[in-house]
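Partial complex: the chains shown occupy the same locations as in the complete assembly.
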Amino acid sequence: MTTGGSDVVDGQRRALLQGVAGAPAQSPVDRRWQAAIITVSDSRARRGAVEDSSGDAIVARLADLPADVVIRQVVADNADEIGSALRDAVERADLVVLSGGTGLGPRDVTPQAIRPLLDYEIPGMAEAMRREGLRGTPHAMLSRQVVGVARRRLVMVLPGSPRAVIEGLDAVWEALPHALRLLSGDTAHR
Amino acid sequence: MTTGGSDVVDGQRRALLQGVAGAPAQSPVDRRWQAAIITVSDSRARRGAVEDSSGDAIVARLADLPADVVIRQVVADNADEIGSALRDAVERADLVVLSGGTGLGPRDVTPQAIRPLLDYEIPGMAEAMRREGLRGTPHAMLSRQVVGVARRRLVMVLPGSPRAVIEGLDAVWEALPHALRLLSGDTAHR
């Protein structure tokens, strides 16, 4: 959760490469984010997080943001539990990534659970995720990704498969740091 | 409404061609769906269903799903009548296709009538329909297609022209059987 020494060095190296040497250590370029990763799955909730391969994939990808994982949780496909997990997460994380429960099965309730808790949605990010998914399979049009903001935290609801979470993150990756900076109150033009 | 003898033969022939000979008759490959087709149009409601060319086009296309039409109805552009027709349809059909009333005219109320009755929407299917429509004309961005789920039935709201209904069905065609299987509780991976 704390920024280790090597990260600071990496940050300075990055700053130098980008020609902004001398930027203060708190410069947005160096900013590390705090992420909550919530896997929604009846079966994984029963087995514990030991086999949460989608969660593992998200952790690995967010390390490049760079983001530290401050919450990692597996909850059942239950709207109350999902809502409760989100409320906890926005207290501590800049970015909340939920995965699972976006399909059309009888237990798929994540979008319905999350949408009423958002202050507003960012439809272009969910559209981008679905468009990316459609490059792989027409079934991607059935995925009900949701992206929005709750208490000035970025909230993303992704499908549950490891492939789908990576596709979803990739689809919005280039806009993600900018989104997090704007939500954190950094409105400087860049 | 019942599966006739020739349909069973067709199903077996299809199964053989697809290399799944010996599959039980209830195999998803053979599954026939039940469809309700509701045309929303003041003028056609007055004339009766005799000239419902959009409805005819939907019937013809859905035969390939394969789906049997268990309800076919023409209702006026009136939110109460449209809502009432939907409520009846989800009692008996796996798939409800409404067409008409998605434009910007003063009598176009179908999306407003249907959306409050959905348990949730599937935005990617409506997005796919609009994207397909835009290949033909920029006016397609004005069409307010809606796709969603009510009581675990798939509900699609398409524009009223015969061309637009076929474009809309084509745009989601490859994902349609999978959507219907998931909604019917068949969650086997395929």
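Per-chain numbering from 1; labels A and B assigned in written order.
Rule of thumb we're sticking to: a contact is a pair of C-beta atoms (placed from the backbone, for glycine too) under 8 Å apart; a residue touches a chain by one contact, two chains touch by 3 or more.
This is a predicted model, so every value here is computed, not measured.
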item: Subunit count for the whole complex, all chains sharing one sequence, 2 displayed; value: 3
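We adopt the following convention: only the chains that are shown with their structure count from here on.
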item: CA centroid of chain A to CA centroid of chain B, Å; value: 34
item: Chain A contact footprint on chain B (complex, rising order); value: 119-125, 127-128, 149, 152, 172, 174-175, 178-179, 182-183, 185, 187
item: In the complex with chain B, residue positions of chain A that touch it; value: 103-106, 111-112, 126-127, 130, 134, 138-144
